[in-house]
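Incomplete set of chains, arranged as in the complex.
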Amino acid sequence: MKQSLFTLEHARQLTADTYELVLSGDTSAVTAPGQFVNIQLPGKFLRRPISICNWTEDALLLLVRVVGEGTHDLVRCVPGTELDVLSGLGNGFDLTLGGAHPILLGGGIGIAPLYGLAQRMLEAGITPTVGLGFRSGKDAFYLEEFSKLGCRLLVATEDGSLGTRGFVTDLAKNVPECDYAFVCGPTPMLKAVHGLGQLTGGQFSFEARMGCGFGACMGCSVPTTNGYKRVCKDGPILYKEEIVW
Amino acid sequence: MVNLSVRLGDVELKNPVIPASGTFGYGREYAELYDLDILGSFSWKGTTAAPRLGNPQPRIAETASGMLNAVGLQNPGIDAVIADEVPHIAEIFHGPVIANVGGFSLQEYAENCAKLSDIDQVAILEVNISCPNVHAGGKNFGCDPHAAAEVTRAVKAVTKKPVFMKLTPNVTDIAEIAKACADAGADGLCLINTLLGMRIDLKTKKPLIANRTGGLSGPAVFPVAVRMVWDVYEAVKLPIIGCGGVSSAEDVCEMMLAGASAVEIGAANLRDPYACKKIVEDLPGVCERLGVGRIADLTGAAHG
């Protein structure tokens, strides 16, 4: 973990409520896809945890969905704004454990960490299938970006306005040969994927309301079969076999 | 050169800056960030007899200039702390440690304190009486002067270590509780713990904290804490650790002026993991600006 100032370079609107942000700064603390940053915002007491969508040596890519005041203020920062960021938080995905053809399943804003994961998998010679779920076609984003990476891309929408009608679980069922999943999305989705019979293993990215984000306060602890784990420090990635609903 | 050293009874601290219980774990996470030896002391996570899993999620909510927590005293239990954390603490911190102790019965408080009495590095037992008494229908020990005195006596009977009672602010008259603890033999007091608070999620129409209420802390409570430290300073002659909403070197000085001999910093560490380090670094400059050569002289200086 590192505390440092990042500069907002640009913010681009992707859908009605979703934005892509590029922050420049020292990313040396980032070691794995699936890690997150915790961003201090003026007037807010607690920081806001946001997954690292992707990163280079000197820049972070974030995808942010506006749900409240903090995310609202964040996406409206003008380029040049300096932000106090804790970077490189959490364990991140272990991409070596998913075999050669894992499936990456993301729902809504949960697709963010899968992008950097997919890119690094491809660099490592792993060819993931990516299944992305959205409420409707107008909520979809980052399809082209995932395509350009060169991975197989499946899309589902709840209203069928884009891709398969249904959920990411339906996408997974169509590729029964994929038996290891990397998953990020809302809790009901995580739970549904977790219940898929075809999976022998998987890594699931969890969310929790956080006090600190670096393991000090026990604010984010959840029960697992290995005892309580801190989503911020021992997670946010939990493994299929340890998850307790 | 400003002299930052302070005393809590017989315990000397190199400076008044102490991370507060529950916001600093057992020091591990912060030791990765900075040298803990710059601190006056630190108060470890509230430790109970049995390991505790704490409350269901969510446990955290944001408020204006503060936060609610309902961690529920999650901790590995006193035996694990003594076996695993105490030796590790000795590696990462070489000053006096404040051992925060929770309990749900007089017996539990006493047993926990007895177990900690032989650990050299533990300089002060900080007894958190904001816990429900399972033998009295869950009534909070800290809300009743008799119960607070009973805990004090039970603990004093089993240990020679200095005992600081940590008081809850959720009372009509905190000076009365302080006096009861003092009369029962407490060596010092720590205040305040968190204020009971609550937020409701407009979307789900349910309390945001699964446990319904949580403890409010952070800058929002600072004026309440300063007032209570003042009141207690007027009521008893014991050393006071001031706590509640402190987030700058200026706040440390203000808390000391109200009557604190040393100051604990809680939620500020969560917002900024380097908060205590920055405060330690800022203190000499702030004292110089205030014309204070010995920070200990600030204690209670606003009185009388």
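Order of writing sets the chain letters: A and B. Residues in each chain are counted from 1.
The definition used in the following text is that a residue touches a chain if its C-beta (ideal position, glycine included) is under 8 Å from a C-beta of that chain, and two chains touch if they have at least 3 such contacts.
If you're wondering where the values come from, they're calculated on a predicted model, not measured in any experiment.
> With one copy per chain type displayed, what is the overall subunit composition of the complex in this structure file?
Beyond the single copies shown, the full file gives A x2, B x2.
Following the convention adopted for this analysis, only the chains that are shown with their structure count from here on.
> Compute the distance, rounded to whole Å, between the mean C-alpha positions of chain A and chain B.
Roughly 36 Å separates the two chain centres.
> For the complex, which residues does chain A have touching chain B?
Where chain A meets chain B, its residues are 1, 3, 40, 44-47, 84, 86, 208-212, 214-223, 228, 233.
> Hey, which residues of chain B end up touching chain A in the complex?
22-25, 28-30, 32-33, 45, 53-54, 57-67, 69, 71, 74, 218-219, 267, 269-274
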